[in-house]
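Of the protein chains in this complex, one is absent; all others appear in place.
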Amino acid sequence: MEAIIMTLTNGYEQSDREQKLNIVNLPSLEAEAKKIIPTGGFGYIAGGSEDDWTLRQNTAAFGHLQIVPKALSNIEQPSLATHVFGLDLKTPIMMAPTAAQGLAHSQGEKDTARGVAAVGGLMAQSTYSSTSIADTAAAGNGAPQFFQLYMSKDWTFNESLLDEAVKAGVKAILLTVDATVDGYREADIVNNFQFPIPMANLTKFSEGDGKGKGIGEIYASAAQKISEDDVRRIADYTHLPVIVKGIQSPEDALRAIGAGAAGIYVSNHGGRQLNGGPASIDVLPAIAKAVNHQVPIIFDSGVRRGSHVFKALAAGADLVAMGRPVIYGLALGGAQGVQSVFEELNHELEITMQLAGTKTIEDVKHAPLTHFNYAE
Amino acid sequence: MEAIIMTLTNGYEQSDREQKLNIVNLPSLEAEAKKIIPTGGFGYIAGGSEDDWTLRQNTAAFGHLQIVPKALSNIEQPSLATHVFGLDLKTPIMMAPTAAQGLAHSQGEKDTARGVAAVGGLMAQSTYSSTSIADTAAAGNGAPQFFQLYMSKDWTFNESLLDEAVKAGVKAILLTVDATVDGYREADIVNNFQFPIPMANLTKFSEGDGKGKGIGEIYASAAQKISEDDVRRIADYTHLPVIVKGIQSPEDALRAIGAGAAGIYVSNHGGRQLNGGPASIDVLPAIAKAVNHQVPIIFDSGVRRGSHVFKALAAGADLVAMGRPVIYGLALGGAQGVQSVFEELNHELEITMQLAGTKTIEDVKHAPLTHFNYAE
Amino acid sequence: MEAIIMTLTNGYEQSDREQKLNIVNLPSLEAEAKKIIPTGGFGYIAGGSEDDWTLRQNTAAFGHLQIVPKALSNIEQPSLATHVFGLDLKTPIMMAPTAAQGLAHSQGEKDTARGVAAVGGLMAQSTYSSTSIADTAAAGNGAPQFFQLYMSKDWTFNESLLDEAVKAGVKAILLTVDATVDGYREADIVNNFQFPIPMANLTKFSEGDGKGKGIGEIYASAAQKISEDDVRRIADYTHLPVIVKGIQSPEDALRAIGAGAAGIYVSNHGGRQLNGGPASIDVLPAIAKAVNHQVPIIFDSGVRRGSHVFKALAAGADLVAMGRPVIYGLALGGAQGVQSVFEELNHELEITMQLAGTKTIEDVKHAPLTHFNYAE
Partner (left out) sequence: MEAIIMTLTNGYEQSDREQKLNIVNLPSLEAEAKKIIPTGGFGYIAGGSEDDWTLRQNTAAFGHLQIVPKALSNIEQPSLATHVFGLDLKTPIMMAPTAAQGLAHSQGEKDTARGVAAVGGLMAQSTYSSTSIADTAAAGNGAPQFFQLYMSKDWTFNESLLDEAVKAGVKAILLTVDATVDGYREADIVNNFQFPIPMANLTKFSEGDGKGKGIGEIYASAAQKISEDDVRRIADYTHLPVIVKGIQSPEDALRAIGAGAAGIYVSNHGGRQLNGGPASIDVLPAIAKAVNHQVPIIFDSGVRRGSHVFKALAAGADLVAMGRPVIYGLALGGAQGVQSVFEELNHELEITMQLAGTKTIEDVKHAPLTHFNYAE
């Protein structure tokens, strides 16, 4: 399967690096990755939508919440282990479902799955993966994976994808609901970006494999109309937990739960879809309050530091997902690069936990936050 | 009429480009337009007043409101069509009345009218147009237009303008009340700017045609004293709806309605008149609440993105007007350039609507907004 | 007297320009003035104290208040004339008492008095003037002046100064209470600044004329202990209104009035004295509310635009004073330069008044302000 990808790239130069990375911090990976990922691919990965306002706020808004450490807490060696969705995970930091990872590395999602498995984390595959559901699952070597569905207008195709996901043993379906049309991505417009690499899961699909298409064309086959019925239908069809991804308000969280959602995924798609909405971390507390532990909450958008993960957990998340930094690690070091990225953030989180006086992820979830107003 | 303008420009080099534009975003048009519009004209178009504080806040303050998307909304193909002031429009984005468009293009307001008509939008003519009411109206080819009145001290002249407007079939009068003297425009002072091109509607006027005058001299003939009586008088004289343009407080909106205003136009004149007042978007919600759907509300000042239009509609506007970006499109591409500008913003708005889960403009008007505090 | 100054400057190159200035805006004067005022003098004039935090906020904080224009107000030709402290003034913008104006111009305070008189404004002399009370008063040619007292430890000297002021016909005494020691002025430290020019009012004083002294030495002779008794004592001695300058809280305003103050001067000395206090405009509304029109209020610190003057008046001031920009105008154009500075700010204020719908200064004082929160 790797060979197929390689032969189809038509001059798009994929990285095939496989190495551990010495990472000082995750934000610094972007500039390094930019040097080796071709312009179009890099723009697709790094870009936000419209004027990137929401993209910028996603990370900046972590400053709206501040950690209140508990002194004299008599703890040591905090543990990142957590149990959620019936899974035992070694870290609450999971891989966000991210499309077209072949843009970053010839091994694509397979290397990501390997890296995530190496840290005992949770992998999420995207419908628009460069490698197939089965191949990515196999690369994960028994570690848990979720499958993220971009619903097609063609329900037969949806069933085909879900069949494959069930067969591959994924533990849950992430139903993305914030991408019923592609965001206004200026980098892709400027670069006149078309996917140089096929999307393996689309090859069975009547309208082609995604290669040579712009993101707009890909989405054109995707369903725009997504409703609460779809949540029920997918749950009934797969008998798997369905987690609704792209929730940004308490009202929607409750509606999704009412429709049978087994989890809520708070996200604004990393600022790549709707621009002009609030930072994801800002809406999390009210959503968590409304959800009130009925189902677990996954959070993403803007996470770059251990302190960000801590804040998201303390603000109500059960799992915290990360996308772009992992893709940069993938480009720079393949599976080992992915592993390095997670290890770095795990390390920062462990330090934050120890210094905050929290021994377990459960402790973090109960840690208080303050809300002083900072200009930065 | 075009020839007349051409011969009277005295060396002022007007663009005569006619072409579609590939627009990535509206803010980027300014730098392109600056390359082809002569310095004095560009300064007049782009400039704000005093230290530009209000001008800068106009756009920045859209960050004070954030869009709350509605997930699982089961919608597709949102429609920009709207019905307001008895008009069926294909987009809620209208042309703001903007003076002296001959500074940007030899076809002036005629090309603007053509471009606006091409997108099924609403055109507003300024008293200080480079082309005459009749010519601009004719160029619009049956598409709806409003006429904006800068009241003269000479009521005979006002009647003459209104007669011509009625004759041309305009659908409403926009009475500008925030320009009873010219704002302190530093760019015009630095450039020692005088209008190189006549204002067609002033040629009948005893004091000349506006050519070779500074903005201060033009305004000197304009009425400074404008009252509620003028609203009534113009409505009585024209039998047309009178919309009061330049309202910035709930109190004034209610007074204008009390004087017979058929619409409220919330605007700070794009930061070109009073400096030191709040951003236009910041005052909109309270005004909309006070107006309480008695009459429609038009909004402008600072709009540059689809998400801005969405926010203005959700904050209470029925129509959202735009000035400078259209003028830049006019300079760069004539009627087709104007059309391109509206198409670009329509496209951004459609994406925003789909991602926000709003199928119609009416849905947008009922969409909630949040108010998190961002530093940017 | 001019000759004396000239011969005593020991190489300090004073400007002797006398010309009208074409001013686009007041902030731009600083860079021009810096070119012609010697480094030490410029640092003394322009500098703030400590890390200049309060200096910077003084101007920026005008953005905390926003003007609410009144549309349809039916006014024209607003008038800047005002009546306060029993004086008929043509503008509410007055000259702040500013020391050592010989640093900027060979004519010093005499030219400032001439320029202020030319616009029908109010001049305030400083104890530390380069020209004597009598000379400055004579230059004012009958226009009203106040005398600002830096109290000496030596009451005999104070009486001598007050005698001279009364004799010169000043209309009130400004008692500065925020300079009981010199602020920590880094520019003066870096420049090792010593006054190259004598302070005329100190020549009678036993400890010398101020020339060749640092600001610290000058203040060493000044009284540090200033109390409510001093207010009473000066009022009793002079039979003139005593206005307490340097008030920054409602409590102090009321105490000063209780001690007989005939006016309150809200100021933080242009950010030159106490650093770390709030911007002067931020404390004005609460002080005005407490004072409740018992006595007039003068305001300064950070005023650079017509909209600033308007906001200060609307926030409770009866007169608005300005220091540094006038000194820059003095350096660049002598008496005519001073006049140009006032004319420019008067012009900006008139435009602001017309556009805000306020015909008189009394209208401005009753105009509402909003308090939206802007990042800038």
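First chain written, first letter: the chains are A, B and C, and each begins at residue 1.
Here is the rule we go by: a contact is a pair of C-beta atoms (placed from the backbone, for glycine too) under 8 Å apart; a residue touches a chain by one contact, two chains touch by 3 or more.
Since this is a predicted model, take the numbers as computed values, not measurements.
Chemist: For the full complex, can you list every visible chain touched by the one that's not shown?
Modeler: Counting the whole assembly, the omitted chain is in touch with A, C.
Chemist: Given that one chain is not shown, which residue among C:V231, C:V309, C:M322 or C:A335 touches it?
Modeler: Missing-chain contact among the listed residues: C:V231.
Chemist: Could you tell which one of C:A33, C:A46 or C:A279 touches the chain left off the display?
Modeler: C:A279
Chemist: Based on the whole complex, identify which of A:F62, A:F85, A:Y184 or A:F342 touches the chain you can't see.
Modeler: Answering carefully, the residue with contact to the hidden chain is A:F62.
Chemist: Of the residues listed, C:A165, C:V244 or C:V320, which one is in contact with the missing chain?
Modeler: From the options C:A165, C:V244 or C:V320, the contact with the absent chain belongs to C:V244.
Chemist: Extract the touching residues of subunit A with respect to the undisplayed chain.
Modeler: 24-25, 27, 62-63, 66-77, 304-308, 310-311, 347-348, 351-352, 354-356, 368, 370, 372-376
Chemist: Residue-wise, where is subunit C in contact with the chain that is not depicted?
Modeler: 50-51, 53, 56-57, 60-61, 64, 177-184, 186, 189-190, 224-231, 244, 246-249, 251-252, 255-256, 259, 273-279, 282-283, 373-376
FYI, only the chains that are shown with their structure count from here on.
Chemist: Touching both subunit B and subunit C, which chains are there?
Modeler: none
Chemist: Give the rotation angle, in degrees and rounded to the nearest 5, that superposes the C-alpha atoms of subunit A onto those of its identical copy subunit C.
Modeler: Between subunit A and subunit C, the superposition angle is 180 degrees.
Chemist: How far is the middle of subunit A from the middle of subunit B, if each middle is the mean of its Cα atoms, in Å?
Modeler: Each chain's C-alpha centroid was found; their separation is 42 Å.
Chemist: What is the distance in Å between the mean C-alpha positions of subunit A and subunit C?
Modeler: 60
Chemist: Could you pull out the residues of subunit A that touch at least 2 other chains?
Modeler: Where subunit A meets two or more other chains at a single residue, that happens at 375.
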